[in-house]
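The structure under discussion appears below in the form of structure tokens.
Note that one protein chain is taken out, while the other chains of the complex remain in position.
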Amino acid sequence: MKKCVAVIDTTFARVDMGDIAVKVLKRRLPGYSIRRITVPGIKDLPGAAKRMLDQGCEAAITLGWVGMREADKLSYIAMSVGLIMVEIFTGKLILDVTVHEDEAPGDPKKLKEIAVDRVEKHAENLALLLREGPEALVKYAGKGLRQGYEHAGELK
Amino acid sequence: MKKCVAVIDTTFARVDMGDIAVKVLKRRLPGYSIRRITVPGIKDLPGAAKRMLDQGCEAAITLGWVGMREADKLSYIAMSVGLIMVEIFTGKLILDVTVHEDEAPGDPKKLKEIAVDRVEKHAENLALLLREGPEALVKYAGKGLRQGYEHAGELK
Amino acid sequence: MKKCVAVIDTTFARVDMGDIAVKVLKRRLPGYSIRRITVPGIKDLPGAAKRMLDQGCEAAITLGWVGMREADKLSYIAMSVGLIMVEIFTGKLILDVTVHEDEAPGDPKKLKEIAVDRVEKHAENLALLLREGPEALVKYAGKGLRQGYEHAGELK
Amino acid sequence: MKKCVAVIDTTFARVDMGDIAVKVLKRRLPGYSIRRITVPGIKDLPGAAKRMLDQGCEAAITLGWVGMREADKLSYIAMSVGLIMVEIFTGKLILDVTVHEDEAPGDPKKLKEIAVDRVEKHAENLALLLREGPEALVKYAGKGLRQGYEHAGELK
Partner (left out) sequence: MKKCVAVIDTTFARVDMGDIAVKVLKRRLPGYSIRRITVPGIKDLPGAAKRMLDQGCEAAITLGWVGMREADKLSYIAMSVGLIMVEIFTGKLILDVTVHEDEAPGDPKKLKEIAVDRVEKHAENLALLLREGPEALVKYAGKGLRQGYEHAGELK
């Protein structure tokens, strides 16, 4: 049986983030089956990731969209703690990707660009880590890489 | 024995959220028994959910009402982390629904509408996920669905 | 041997909250022994609750007093997460009651009234839940019950 | 073999808090060996406490110094949650003592007094709880005890 990677996004998001991730992962990880599911919002991501990993997926990428209200920020904390706990409990790799609605207030085009770029780059990261192992990113250490923005670069 | 879904709401809430959820779930999940309980406030929800799931329920929907004080916001963080931990520990599905008193300050009619709509839609989500499995919501991924408000829609 | 309920309060509190809870519980739960202990402050409550429940108590009520400093608010988050985790790990009921010093700044008489009322009502809640089971509060669901204040009531 | 209590402080602190605690504990707990270790900062305290308790200590007192930056406040949340989790997982008693640099801004003498008083009083608390058991502090319940400040007292 093929090894499996889970892609989990939300109906709350305003960009089909899962679709973007699936495309990258299919291209970069031909040896894997990609299992995609969707949950309502960001607080549903950790439980869903846990279930997918328990069902045999080797890794997951979660794709969250964080609203502008204070409650959304607090939910972001809970989601982040939860996803980290799933990684700790399962010993498996999860890349936790989020777009925050206030990254480009009043500019939906820009916000979509951020989302697309961020998901693509982190899907590439996940594929690289699965293909080459945890040392794969050492060559980019400290390079100020950014997803959704231009790279910040290394301080001179 | 019928499979069971737990509905857990609070006496703190100002709308009978549990009743709304029960009605939807009975209609949409005729094959399930719906077990409803009520706790005082939002911080009591995770422990109650854990007990219901341990007693055999397959899934739960929790219905919280978050007050306007700073302490309520901090309690919201704890509740959210707790419910996520219950999902992680049990491997079972919990939909965590909350209404925040400050979503419609000074407008009780609007606040009630938000609560009713949000509970109904998330009860529908839960029924759909239980009937059709975790892929059921993929068709709505990235559609900017909202519960309690008009859908935000997909960014073009 | 009689079943046991733990009452845990603090030396930080400015009202003898434990005494109030013990009186209610003795009256309402004649079949239980009430075991009372006291810890220094709110961050000591979860560990103490865990030890009491491990030693055989069936449920606990914790009584915290939250100061006005920022550090107290942050401690409140930690305490709340901790008590929820104890409920999750033990599967037992804990009612987590707190009074916040800033609920009645400069009005000690009012603050004491809030504390007394809140502890009494939550001790009643605990007794009711233990006597009648988790469905006991369903009849008050969504009624906007408050402890320490007048009930907010149901939205029309 | 003698029973053991762990004293854990930091190199970040600006007062030798561990030394103060050791002196009190040696005087009050002659039957115990006092094991003292030091970690860099507050986020290192929970892991260190876990290791000391796993190595056989019966209880611990941790002595943290919280800086004035926002990052220090956020670290305080993490430390507090962590120490509570260690208590929950081990079932052992930890007294978590912290001094916050902003308790006496610009007044190092006052800040040192706060630190000394707080550590001494909590070391006394720990000794009392170990010698007499968890009921030892019931007589001070609700008395508004403070460590580092004058007692706030009971509300009339």
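Per-chain residue numbering starts at 1, and chain names A, B, C and D are given in the order in which the chains are listed.
In the analysis below, a contact is a pair of C-beta atoms (placed from the backbone, for glycine too) under 8 Å apart; a residue touches a chain by one contact, two chains touch by 3 or more.
Because the structure is predicted, anything quoted here is derived from the model rather than measured.
Contact with the omitted chain, checked across A:P30, A:G91 or A:G106, is made by A:G91. Within the complete assembly, A:L83 is the residue of A:L83, A:L111 or A:L130 that touches the hidden chain. Residues of chain D that touch the chain left out of view are 9-19, 36-40, 43-44, 46-48, 50-52, 54, 69-71, 74-75, 77-79, 81-82, 85-86, 89, 108-109, 111-112, 115.
Taking the whole complex into account, chain A touches the unshown chain at residues 66, 73, 76-77, 80-81, 83-85, 87-88, 91, 93-96, 98, 100, 122, 125, 134-135, 137-138, 140-147, 152-156.
By our rule, only the chains that are shown with their structure count from here on.
Annotation: 24 Å between the Cα-based centres of chain C and chain D.
Not a single residue position of chain A touches two or more of the other chains.
Shown here, the protein chains touch in a chain-like sequence that does not close on itself.
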